[in-house]
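Notes follow the structure.
Omission of a single protein chain aside, the complex is shown with its protein chains in their original locations.
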Amino acid sequence: MVQTKPAYLNKGSDLPLSNGNENIIDVKDLKFYYGEKMALRDVNMKIPRNKITAIIGPSGCGKSTFLRCFNRMNEVLGKTRLEGLVEIEKQNIYDSVVDPVRLRRMVGMVFQQPNPFPKSIFENVVYGPRMFGLKNKAQLKEIAEQSLQSAALWDEVKDRLHHSALSLSGGQQQRLCIARTIAVKPKIILMDEPASALDPIATMKIEQLMVELAQDFTIVIVTHNMQQASRVSNYTAFFNATEDRCGFMVEFDETEEIFVNPKNKDTEDYISGRFG
Amino acid sequence: MVQTKPAYLNKGSDLPLSNGNENIIDVKDLKFYYGEKMALRDVNMKIPRNKITAIIGPSGCGKSTFLRCFNRMNEVLGKTRLEGLVEIEKQNIYDSVVDPVRLRRMVGMVFQQPNPFPKSIFENVVYGPRMFGLKNKAQLKEIAEQSLQSAALWDEVKDRLHHSALSLSGGQQQRLCIARTIAVKPKIILMDEPASALDPIATMKIEQLMVELAQDFTIVIVTHNMQQASRVSNYTAFFNATEDRCGFMVEFDETEEIFVNPKNKDTEDYISGRFG
Amino acid sequence: MIEARKTYQGQLEKLDKAILKMGVFVEEALHKAITALIEEDCDMAEAIIFEDEKINTLEIEVEDICIALIATNHPVAGDLRHIITSMKIASQLERMGDHAVHIAKNVIRLKEKYISRLLNSIPREGEIVIRMLHEVISAYVKKDVEKAMEIAKMDKEVDELHYDNSKKIIELMLSEKEYVKPGAGFLFIDRFFERLGDHIVIICEWIVYSVTNEHRELNEKESIWHRERYSS
Amino acid sequence: MIEARKTYQGQLEKLDKAILKMGVFVEEALHKAITALIEEDCDMAEAIIFEDEKINTLEIEVEDICIALIATNHPVAGDLRHIITSMKIASQLERMGDHAVHIAKNVIRLKEKYISRLLNSIPREGEIVIRMLHEVISAYVKKDVEKAMEIAKMDKEVDELHYDNSKKIIELMLSEKEYVKPGAGFLFIDRFFERLGDHIVIICEWIVYSVTNEHRELNEKESIWHRERYSS
Amino acid sequence: MENQLIKKPYGRIKEDIISLIFAFCAFLSVITTIGIVIVLLVEAMDFFSEVDILKFFTGTKWTPTIKPVQFGVLPLISGTLTFTLLTSLIALPVGLLCAVYLSEYSSAKLRSIVKPALEVLAGIPTVVYGYFALVYITPLLKIFFPSIRTFNVLSAAIVVSIMIIPTIASISEDAMRSVPKSLRLAAYGLGVTKFQVILTVVIPASLSGIVSSFILGISRAIGETMAVTIAAGNMSRLVNWLKLDEALLEPIQTMTAAMVEIGNSDVTGDSPAYKSLFAVGLTLFIMTLILNAISQVIKKKFREKYE
Partner (left out) sequence: MKQNSYSLRNEKTRNLINNAVSFYGKDNIEIEKFKGHLFLAFCLIAAFVGIVALTSLMIYVFVDSLGWVDWQFVTSAPSRFAEKAGIFPMLMGSIWVISLVAVFSLPLGIGAAIYLEEYAKDNWLKRLIETNIANLAGVPSIVYGLLGLGFFVSTLHLRHGTVLIGAFTLTLRVLPIVIVSSQEAIRAVPDSHRFASFGLGTSRWQMIRSVVLPEAMPGIMTGTIIALANAMGETAPLIMIGAATSIFTAPKGILSPFSAMPLQIYAWSDFPGEDFQHGVTPAAIIVLLILLLTMNGIAIFIRQKFQNKKKR
C-alpha cells in the first residue's frame, strides 16, 4: 500500500504497526455498559484500513458509545465496563498493558462541535506534539504547516497563524480540529458527527476533506445524516436499539450496497425515512 | 377555500383579515439594516396562502432576518431598520398604527432550538391564551387538547399534561412549541430551522406535521437543509449573499421546479452541492 | 409506525396509478389492433394511431413524476429501484403503444385484407400478449417476482407462434404473387407481436430487479440455438 | 470554488465514459453489420452477435452507476437530468446493439446473397446512421442542444431512403419468386436501419431534455401525412 | 370592524410606568456611590483643612486619640499591606489548588458536599474569625513561635486566609468547571495526561475567572475589619518587612482597625479624630476602587482574547 504521506509522517512509517492488513480494527462480541446499563450488545465488525466507515442509526442507539470504544474515551466520561475484544492492529486495546493515553495518540478524535482551544491557530495545531515534549521551533512549524495543508486550511490561515482560533468560522474551526488531530499522526481518525454543527457549504468542505484524508488515514465517522453517510463513506454500518434491546449492529456492508440494496428491512426503513 | 380548523379557531374566522386572497404575504422592495449594516436588499416575494414556503441559502445570507421581518421580531433583537413594504393580508405591518404585539399573535414563530417554558406541558400550551386574558378553565383545556392534537402530540402526552415540559424528548418539545404557537390561532407560522436540533426520526415527524398543518396555516420555513426544503415545501426561495452584496433573493418558484429545473446557475450550484 | 411522509407516499401512489393507466391504454390499443386486424376496420386502426398520443403523454408524465420524486424526496434502496423500474416500464409501455400504432398502420395499408383470414394465429399471438400485459401490470403493483418470471416464460409461446407464422406467410408469398405485398405487411405485424412479447419480458426483468436488485435475463431468445431458428 | 465532491464528480465522469464506450461498441457493431451485409461475411455477422453481450453488460453497468449515484449522492436539477438521460441513452444504445444483432442474423440467414448488390442504398442508410450516432455521442458529452437537433433532422434522410428501399425490395420480390424470401430479409434489414435512426432521434430528444428540461418531439414520423406514406 | 393589528390608544402607558420604576431602582446604586463619594470627600476636606494633607500621607505616627495627636497614615497603610500580602500568600495558592481538586479530581458526590460547605464557611461573620484567631490560633502558634505576641498579624492573616479560601476556591472552581467539557475531551483525545490537560487547557481557559477570584480575595483582605481589629492588636506601627519575625509576630493596626478604634471611642462629631475617619475611609475606598478597576480591565482583556 503506497501512501503519499506528508513528509513528517514518513518518519514513523517503519513502525511495527504498519502491517498491511486489510482490517485495522477488529471488534469481537463487544458488550458495553454504562454502570449497570447495557448500551451495546454483541457487536462484531471489522473496519477496513484507509477507508471511510460510517456508522448511522437512530438517536441513542449507541453510535457515539461505539466510536469512543476505539480510543477508550468512554473511560474519561464515567463509570463504564466493556466486554469482548477491540483489536487495533491485532492488539487488544483493553489489555492491561495498553496505556489509554498512548492509544489516543494513535486513534485521534474529532468532535461534533468544533472545539479549538482558546489559543492561537498555531498553538492549537502543535498542541499535541508540544505535549509530547517536542520543543524544536522549526519542527513545530513544519508540523503545523503540514497538518494545516492536509486539513485544507493552510491557504486560508497562513497569514494569521497567531490569531486566536476562535476568530475562525465554524467550518474552519472544525478543519482546524482535524489539523490538530492529524498533527499527532494518528492511524485512525474517529469523527463523531463532525459536520452536524455546520452549514451545508462548510459540511461539503469537511466531507471533501474526509475523502482526501482517507488516503492516509482510516476514518470512522458517526453521523445521523444518512445523506452524509451515503455521500462520503465506503462502508456503512447501521446500528439500532429497540425498547427491549440496547444498541446492536443491524447491518454492515459497502455503502452502495446499503443504500441500493440493504439486506435488512429495518435498514431499508431507516434509510428510506420510514422508521419510528 | 374550505378549511377544517379546530373548533376554537373558527371564532376568529370573521375577522376582516381573511379575504381569501391567493397570497397572504406580499413583500415589496424590502431592504433591511442592522444598524448601518445592510442585511437584505430589494427582496420581492409573494407568499401563497396555506402552502409551505421554504427559504434556503448559505449561512449568513439573511434567511432568519427575512423570516423575522414577518412578525417584527427583528425589533426585539436590537437596532434595526427596514425599508420597503411587508404586507400581510394587505396591511402594511410596518405602518405606525400596527401594534407588533398584536401582529405576533397573528404570525406565530417556532425556533431552531425547542424552547418550551419550564412549566407543565399544559401550561406551555395555554400560555398564549392565558396571556391574552382567557381564564376559563374549560376553555383553556379545550384549547390545549385541540392544539396538541393538531401538533400530533396529544396521544403521547395526554396522560401527563401536568408533567414538566422539559421531561419531553427534543422532538416532542419541538412539537409542543408548535402546539403552543397554534394555540394562539395564528394565520401564519414562521419556523426558523425547526428541525436542525433533532435527529432524523424526530425531524421526519416534524416534517410530516408541517405538511398536515399547511391545511390550516400558511407556513414559512427557513432551513439550511436543502433535502428538507425539497421534501416538505410547496414553494422554495433561494437566498444568497456575496462578498460585495448582502442578502438578496436569487430565485423563487415551485419547489419541484427549483429542484428539477432551476433557472439560475447559483441556485443549481447550491442545490447540487457545488457552491462556495 | 406513524404514517410517514404523506406526500412522498402520495407521489409514489400517483406513480403506480400512472403506470396502471398506461397499462390499460396499451391493453386497449392492442385489443383494438387485433379487432382492426380481424375485422379489417380501418377506422379503429385510425383510432389507435390517434390515441397513442395519450400513451406518449403518460410516459412523459411518469418520467416527470419520477424525476420530481427523485429530486425532492431522495429515495434510496427499494423505493429508488421502484421508481427507476416505473420509468423503465413506462418506456417499454410507450414502445408497446408505438407497436400497436405500427400494427394499425399496416392494417390500414393492407389493401388485400382477406389474407388475414388465412392467418388466425396472428390474433392468437396478440391475445397472449394482452394476457401477459394484464398480468405483468398486476405483478408490478404487487411486486410479485414469481409471477413476473412466469409471465416471462409465456413469451416462449409467442415466439413459437411467430416462428410458425413467419414461415407460413413466406410460404403464402411464394405461393402467389399477389400475396407478396400484403404478406410483407403481415410479416411485420407478426414481428410486432413478437416484439410486444419481448417488451413484456423486459418489464418482467425490471420487476425482478426492483424487488431483488438483480439484473436477471428472462428472455431466452438471445441464446445461440435461437439465432439459428429465427431470422430476426 | 473548491473542487467539490471528488467522488461524485468522479462517478459522473465514469458514467460519461461508460456511455462513450457503449457508443463506440454500437458504432463498431453497425460498421461490422454493414460490412457483413456488403461482403456477405457470415463470420463477421457472428462476431456482432457474440459481441453484443458486451453492450448489454455495459447497459447494466450504466444503470448500476446511475442508481448508485442517485442513491448515494442525491443529485438534483441538471445533474439528475443528466443521470436520467444517461440511463435512457444507454437503453437506446442497447436497443441499437440489438438491432445490429438482428441485422447480423438476417445476413446469416440470407442464402441468396447476390441480391444485396442490387441494394447498395441500404448500406448508405447504415452509413448515415453511423454518422448520426458518432455525432450524437459527442453532442451528449458536450450537452450540445443545437447539434442534437441538427442530428435529429438527419433522420429524415434515413426515412426517405427507407421509403425508397422498401418500395424497391417489394418490386424485386414481385419481379421474381426467388427474390421473395431474401427480399423479406432485406425488408427487415432496411427497417432495422430506419429504427436505428429513430433511436438516435430519441437520444437527441433526451439530450435536449437534459439541458433544457423540455420533452421536445424531434421525430416528425408520427405526423399524419407520414403515416400514409409508410407502412410501418 | 376593528383591525386585529392596530394599536389601542394608551395601550403602552402601563408598560412605560413599569419601566420607569425599574429604572429608578437601578439608578439608586449610582446615587449610593455619589453619596459615598460626597460624604467621604466633604468630611475629608474638612479634615484636610485642619491637618496638612502632606503630613497625613507622609507621617509615620498614627495617634489620633492620644496626645500629641498625629495623623500619619503610613503606619496604617503598611499594616494593611502587610496583612493583605500575608493573607494573599496563603490564600491564593491554597484556594487555587483547592479549586483544581474540586473541579478536576474529586468525585461529583464529594464536590456536592464540599462546595456548599465551603460556601457556608465563607459566610461566617468576621468577628467569629477574629475570635478564632485570638483564642485558638495564637496559642497554637505559640508552640512554633514562642516569641509570638497575643495580638499579632500572623494569626489574623491565617484565619482571614481560611475565611477567603472558600471564596477563591468557589469562584475559581466555577470558572474551571465552565471550561467546556469539549476542550478537555479534545485534549484527552490527542493523547495527553490529565495533569497536562489541567495545566495547558483548563487553567489557561479559566484564567480570567481565577484572576477575578484572586482580586476579590485580595480586596476582601484589604477591607477586612473585625478579624484584624480583634486579633491583630491595634498598635499602629510602620512595619519593617526586613525583620520578618518582627513583621509577622507583633501586633499591627490596619486602616480598618484604626477606623473601628475611633468609631468605638467617644470622639465627638467635630474633632479632627472623627474627621480623620473619613480621610482614612477615602484612602481605603480609593485603594479598593483601584483593585476593582484592575479586575475589570483583566476581565475585559480576557473576554476580548477568547471571544
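What to note about this one:
Order of writing sets the labels: A, B, C, D and E. Residues in every chain begin at 1.
Just so we're on the same page, contacts are C-beta pairs under 8 Å (C-beta built on N, C-alpha and C of every residue); 3 or more make two chains touch, one makes a residue touch a chain.
Remember, it's a predicted structure, so these values are computed and weren't measured experimentally.
Shown chains touched by the undisplayed chain in the intact complex: A, B, E.
Check E:33, E:58 or E:147 against the missing chain and you find that the one touching it is E:33. When the whole complex is considered, the residue among E:100, E:153, E:171 or E:232 that touches the unshown chain is E:100.
If you put the missing chain back, the residues of chain A touching it would be 11-12, 15-17, 88-91, 93, 95, 97-99, 101-103, 105-106, 129, 131-134, 139, 184-185, 187. Take chain E: the residues that touch the chain left off the picture are 14-15, 18-19, 21-30, 32-33, 35-36, 39-40, 42-43, 93-98, 100-102, 104-106, 114, 116-121, 123-128, 130-132, 134-136, 161-162, 165-166, 169, 191, 193-196, 198, 216, 219, 222-226, 229-230, 256, 259-260, 263-264, 269, 277-278, 281, 284-285, 288-289, 291-292, 295-296. Touching residues on chain B toward the chain that is not drawn are 71, 73, 76, 101-106, 108-109, 111, 113, 115-119, 127-128, 130-132, 164, 166-167, 177, 180-181, 184.
Basically, only the chains that are shown with their structure count from here on.
The minimum number of touch steps linking chain C to chain E comes to 2. Residue numbering shows that chain A and chain B use the same positions for more than half of their mutual interface.
Which two chains touch most often is answered by the contact tally, and the pair is C-D. Here the CA centre of chain D is 93 Å from the CA centre of chain E.
We define each chain's centre as the mean of its Cα atoms; on that basis chain A and chain B are separated by 37 Å.
The distance from the centre of chain B to the centre of chain E, with each centre set as the mean of the Cα atoms, comes to 52 Å. Looking at chain D, residues 2, 4-5, 8, 67, 71, 74-77, 80-81 sit in touch with two or more other chains. Contact of a single residue of chain A with at least two other chains is seen at positions 204-205, 226-227, 230, 259-260, 273, 275-276.
Put simply, chain B touches chain C in their complex at residues 152, 204-205, 207-208, 211-212, 227, 230-231, 255-256, 259-260.
Note for the complex: chain C touches chain D at residues 49, 52, 60, 63, 66-67, 70-71, 74-77, 80-81, 84, 87-88, 91, 101-102, 105-106, 108-109, 170, 173-174, 177, 180-181, 183-185, 187-188, 191, 215, 222, 227, 230-232.
For chain B in complex with chain A, the touching residues are 58-59, 199-202, 204-205, 224-227, 270, 273, 275-276.
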